[in-house]
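For this depiction, one protein chain was excluded, whereas all remaining protein chains were kept in their positions.
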Amino acid sequence: MTDQPTGDSIQRPVDASPLLSVSGLHAGYGPVQVLDGIDLEVSAGEIVVVLGANGAGKTTTLRALSGMIAARGTVLLDGDDVVGRKPEDLVRLGVAHVPQGRGTFPELTVTENLRVGGFTRSSEELAEDMERWLAVFPRLAERRDQAAGSMSGGEQQMLAIARALMSRPRLLLLDEPSLGLAPLVTRDVFERIVEINSELGTTVLVVEQNANLALDVASRGYVLESGKIVAQGSADDLRNDDVVRRAYLGV
Amino acid sequence: MTSSVAPTWGSDTVQLFVQRVFDGLQAGAVYAILALAIVIIFRASGMLNFAQGELAMFSTFVAWSFFDQGLPWWAATILSLVIGFVIGSLMYRVLIVRLGGTLASPLAVVMVTIGLFLMLNDGAGIIWGTDPAKVPRLFGEGRVELFGAGIAVQVLGLLAVLAVLVIAFGQIFQRTKLGLALRAVTSNQQSAALAGIKVTTTLMIGWGLSGAIGALAGTFTASANLGVDKNMMQIVLIYAFAAATLGGFDSPFGAVIGGLIIGLVSELVVGYVDIIGPDLRLLPGFVLVLAVLLVRPQGLFGTAKVGRA
Partner (left out) sequence: MTDSADVSVSSPVDPPARNVPWLRVGSWVVFAVVVVMLPQQLASAEVNRLSEVMYVAVAALGLALLTGYNGQISLGHGAFLGLGAYVTMILTVDYGTSYAVAGLVAVIAAFVLGVVVGLPALRITGIYLALVTLALATLFPQIAIRFGDITGGSVGRGLLPRDGYGDSALIEEIGRRRFLRTQGFRAPDWTGLADDQWRYYVFLVIAVLVFLLVRNLVNSRVGRGLVAIRDNETAAEVAGVEVSRYKVVTFGLSASLAAIGGWMFAVLNNAVSPTSFTIALSITLLVAAVLGGAGSIIGPIIGSLIIVGVREVVPEDSQRYTQVIFGAVLILVMIVAPGGIMGVYRQLKGRLARARATRRAPSATT
């Protein structure tokens, strides 16, 4: 793989049919359009990161993909055009979105949070997965009957991810998992993400401001600025790119 | 069975007191039921339904129509629950969703529910006219001797129904998938949608349940008055709001306790304090609510986020 200063070329894995294929995505909030036609692809089993500063449109991207806001363009999930579908439908199609700020149900207990996550699953699957995720996240198991709102930021983040995984998604959308978390905790969270991706093969699309950590775990990445993709490439390429380094890696 | 603690001035006073207590509980139980309906909607969608009382009245009238045609009153009561459910859920689906669902401005929701209030109230007058619509007491006319006073079986039955209602609701909310969905939607609507819960449908069911409970308040009010009247729920609504405020708007338990307290306080103060005649019946309850609010803006059992501006 040659070193290219600003990666225009997309390094594709050999099995090239992408799980998620987005082209010309426009989305926003009423009169304020945030995304100005973006293209991206995520292949099954990958971890892909979207970097960008505040206001670049990262959260809007995920919201558009999970159906939370109206969007124009093409979003192919395994070949099906799902643009404009409602969140409840997308969950059933295998997309799980962990929103910015965790989005846990503060008044519900850990177990209840997980039960909600598995709402679309049968009760056997629910029971199985509950046990599994409580085992993967022992801190959650310890607090299984505790109200989610009383847990620390890191624990809530784990809970939010576990909750999303309860729906057995094919594609996991993570919105700034590092936000508001101490570095060590963030590292822990990212390690889990890698675990889940390698053991379950869950495809992960994560948007982050914290480029260092994200580029460590991702295989590919995109850089979003003012609603447009301005750079893309393998994680290595991006890490070595001067522009990216100055803007996002603080070098 | 006379009270073992008989004051020296004779058991008549005690009898009057007990009678008043149960009168208060009877009124309070109806307030409690309607307050429960109000709180369910408030918890689920953050809105106040000003048409709650008229919805109850309308459902009761429809039930009465069937009763008038020969259906036994207990069956008509159950029918009223179904009708209340239907009207309540339709109200959400047809009106509130159009205003933007839970994003609707509170002002808009107030106006629309008041509009429905007007339509249901006059609508009832137009459909059923001004002739009296007589109904019997659900639990009959019998009396039971308690604490030295003859207490109507109707009142005891009503209190029993209230207890069953509270328990049933507790079970639904805590143990069923529907209850979980309702609590999730209340807690964090966005995340609930992201977990695959059909938010609009869930809220429709919530409003439907609220309508059904309200209908129960309607049938019992009609029972107490031995008749259905199109204006019968207006004052009950005010009391129910006061009860919900007292108990804390997001606490179903608080609504019930609040209703009973207000019923008791109103009855006892009006009975024993001469300045407050029956004209000012509303006043003791309001003063109580105001007093509690000054100290605890979220009501007796409400959570802090309800109280603050």
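Chains: A and B, in written order; residue numbering restarts at 1 for each.
As a working rule, a residue touches a chain if its C-beta (ideal position, glycine included) is under 8 Å from a C-beta of that chain, and two chains touch if they have at least 3 such contacts.
What you see is a predicted model, and the numbers here were worked out from it, not measured in a lab.
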For the chain that does not appear here, which of the shown chains does it touch in the whole complex?
B
Among the options B:75, B:118 or B:144, the absent chain makes contact with B:118
Contacting the left-out chain in the complete assembly, out of B:99, B:146 or B:161:
B:99
Subunit B positions in touch with the non-displayed chain are 48, 50, 95, 98-100, 103-108, 110-112, 114-123, 125-126, 234-235, 238, 241-242, 245, 249, 277, 279-280, 282-283, 286, 290, 293-294, 297, 306-309
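Assume only the chains that are shown with their structure count from here on.
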In whole angstrom, the CA-centroid distance of subunit A from subunit B equals 45
Quick one: which bits of subunit A touch subunit B in the complex? Just the residue numbers, please.
66, 68, 86-88, 91-92, 96-97, 99, 103-108, 112, 115-117, 119-120, 163-164, 167
Residue set of subunit B touching subunit A in the complex reads 177, 180-181, 183-184, 186-188, 190-199
